[in-house]
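Shown here: the complex without one of its protein chains, the others still in place.
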């Protein structure tokens, strides 16, 4: 995730980090070149048909609304993913507190919390498709090899609760409270999995990219008359807005990716470690800082 | 569900799988032919009245907003359905864990989990209207013949809990916890049923298809003057956007259908089986893979 | 509720059942006649001032947005009402299961479930303002005469739970579980009442109908110049879209009405009866089928 | 709240009750007079510059979207407030039922319910800023003088629960159930307070009123050319739509006010009294009826 203040005057012109421009620059140049070619043809041979603007107004509005919908849907996915991870952070902290209250055995309590920390890293590695993530292996141990590692970590926590219940170290109220906590974590984990495995319908992507290309390629026909040599400029700007939004949307709709707009899962895991540290009698690590405005 | 990456340059031109184009191609060809006919008539006999663009701008915007609304509503249904199934997956996993903690009899526990697995397949078959689904019959057994099979499966689970309670294998806390789990599953099952049995109001479909046809058929009147022989092209594009969106919307609003945009219920059921396997002392099956980009 | 598949070619032209057209036909004919009169006057005496389209574009967009808002709000009411009834259905099923687990007396259990079934019918009759509904009277008995029948039914259920608690037939966990179930039903019942007694603000209706009329009556002023004798056609189409949407919106915002777009409360009550039947040792009735595409 | 059916033909022309027109009539007359003056000046001296419509189209769309946003936000506040009060009504009914089940002392139970009724009236008076509300004083008694009366009422209810717990009249399950009920009421009360004390950001009001005035005052510049003496009519209509919506929005965003669009808190309190009556062994009062279409 890019962490920067609101852009200032100079950023507006020069900011590259966090900008979508580099990703779409090639397309824009191609579009503008094509538009320039059309203007040149028109000036030279008057070959182009002059189409009025009506079709473009309706087309442009429909496209804007459609891009707007997709943008909303992508942002909602991103923000829901962030909410789920914020909820997991709160769950980790609550688990630590509830374990203090309800688990009457320190070894068991520490074991539970360590497995929970392992769960978080395994969940992160699973969402990001990181095979041999170092932190996941360090905290997850043998669970890394399970068919579904985060699921196995929650299973291991349930087994610890059962062991505590059988050994009289957790009473019935504690069992119920901890079972609720596990359920809440499982719900959020499944929510993240849902977002990760269910992309926005592919048909939208196809429809949007196809119509955006059509719009930008045909636009010169309507502009060449009134705007002349400014046509490539306008086509470039319209392409910047539409392709820019489409690309942002693409990135935001995959919130667990390690892209500039992906969620800072590493930093959230670190925040959980900081909160768990006093309960594990460990020293709290420092919070993760952004590098070159980027928080991983 | 179609599982593909963001479309690349060549996909934009050639992708058929996952595209809505084949479904609306006939209509588009008819529309473009009709538009070409009008242009020819106009060129030949100047019979067509020239209507300004005003009516079309307002009409087009109203239609766009309306299609946008329907698209939102359909996508919300689709996404809510996906959330409900994600929640069911989480419920299955939590049930397995809670059974470990609260059920003090292995035979009963296995019986409960197997019935839960049966419930999931029966629910899937019920939503998709699959009479003799093989997996539902294998896991659901005699429950398949009940008037409402998934409901009967949940009844059977409640009966198992009662039996465990009477036999002293589940204490009061466990009864309450498992009763909550069943309630949560019943709520999600009823939510899916709600979406399956309550389509988007039919009046919207009628209003949308009628106005889309009217718009596309009348559009040449406004375009023939300024756009001439490009009229069929514009009509084709506008028809592609509007009919394409209407069709996508139609598909998404039936999220349990076995269409290219239907939810991958088979894959979710498989994921649940994978998670249940260690609790049932079975070997986990492999996750379902998409075939020709399609995950059923 | 109208239950039909997506409209096919012929439906688009001829479908009446489920269409909003009959409801607004008179208005549309009046509008088109008025527009034709204006064109005739204009052709004959050139009395009409020619107004450009600018005012209409802005006016039309504002009106579209406003209608869109109202449509959203109405659809949300309709869908929320459907969710509440879906939740009640799930509550009925969960109640039946929880009663199996927690009520250790069959007569009391049957009494509880029968009162619950009575509650559902009383609630339905109350929402629809049906004085002497036959099913409500059969299942509700004397509760029909209470000042607030569904409320009285829930009171009766609470009294049964209390009786079971005093008689030792329901333990403390069961009391809490059943009290939660009653609360959940009361919450949904109050939600339905909220929707039924709080219409969309009247001021919106007034604003929308007034501006729609103004727009449609003034529109010929802008169209008569460019569109000539096609003016009535355009006015008719614009009127169809705007009035059609306004009427649909009006119907959907009263989801409990017995209109073509009202919710199928009878069918949902029947579904609840089917699910309760095995718990009441009764034979399950057949599901309600739509008549002439209409499910009541 | 205005309670009327959908407006009929005559209402559209003559309805004043519930209309926003009287509130904005002065402004509209001023606007139309100003527009007429400009037309007269233009006809007489041709002093006005002719500005094309482009600026107005973009400006008008931006303003429409902005008004639409504010309308959405205001309606959401209104509807959320209605939901909170509907939830409080359900809470009162559930409290009465739970008290029947869990409180084993009638005097204490009656005391609890009466304080709850007092809470509702104190809450209403507090939200509406009514100093000496008669009903609040009758049912709230000395609690009226507390720094925060509804809060004090909930404190008094908690004290009653504690007293019952110490006296053995409420067991642990009952304490937990009633504590949850109090928490649920406190949450809704705080929700209402939030809406009452946190208006929509003032900056929106300023931005909206300023831009609406600017738009309406400048609009004649674009209309005077094409529309001539119809200019004041169009300006009046556009002003009606924009100012009307702004005013409705203003009213709806203060849902607890005693305006035509304020929520009918008196009627909801009465409904709660009707539901509590049988539990208090009192006779149920009659429901509140609208006076001149207005339900207070």
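Chains: A, B, C and D, in written order; residue numbering restarts at 1 for each.
The rule is short, and it goes like this: a residue touches a chain if its C-beta (ideal position, glycine included) is under 8 Å from a C-beta of that chain, and two chains touch if they have at least 3 such contacts.
In this text the structure is predicted, and so the values were computed from the model without any measurement.
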Touch with the omitted chain, as defined above, among A:57, A:115 or A:144: A:57
Residue in contact with the excluded chain [from D:141, D:191 or D:228]: D:191
Interface with the undisplayed chain - residues on chain A: 1-4, 6-7, 11-12, 15, 18-20, 53, 56-57, 60-61, 64-65, 67-68, 71-72, 75, 78, 82-83, 86-87, 89-90, 93-94, 96-98, 100-102, 171-173, 176-177, 219, 222-223, 225-230, 233-234, 237-238, 240-242, 244-245, 248, 251-252, 260-261, 263-264, 274-275, 277-279, 284, 293
Chain D residues touching the omitted chain (full complex): 49-52, 54-55, 57-59, 61-63, 65-66, 68-69, 73, 147-148, 151-152, 154-155, 158-159, 161-162, 165, 172-173, 175-176, 179, 182-183, 186-187, 189-191, 193-194, 198-199, 201-207, 209-211, 213-214, 218, 221, 250
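One rule holds for everything that comes next: only the chains that are shown with their structure count from here on.
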Centre distance in Å when chain A and chain B are each reduced to the mean of their C-alpha atoms: 23
Residues of chain D touching at least two other chains: none
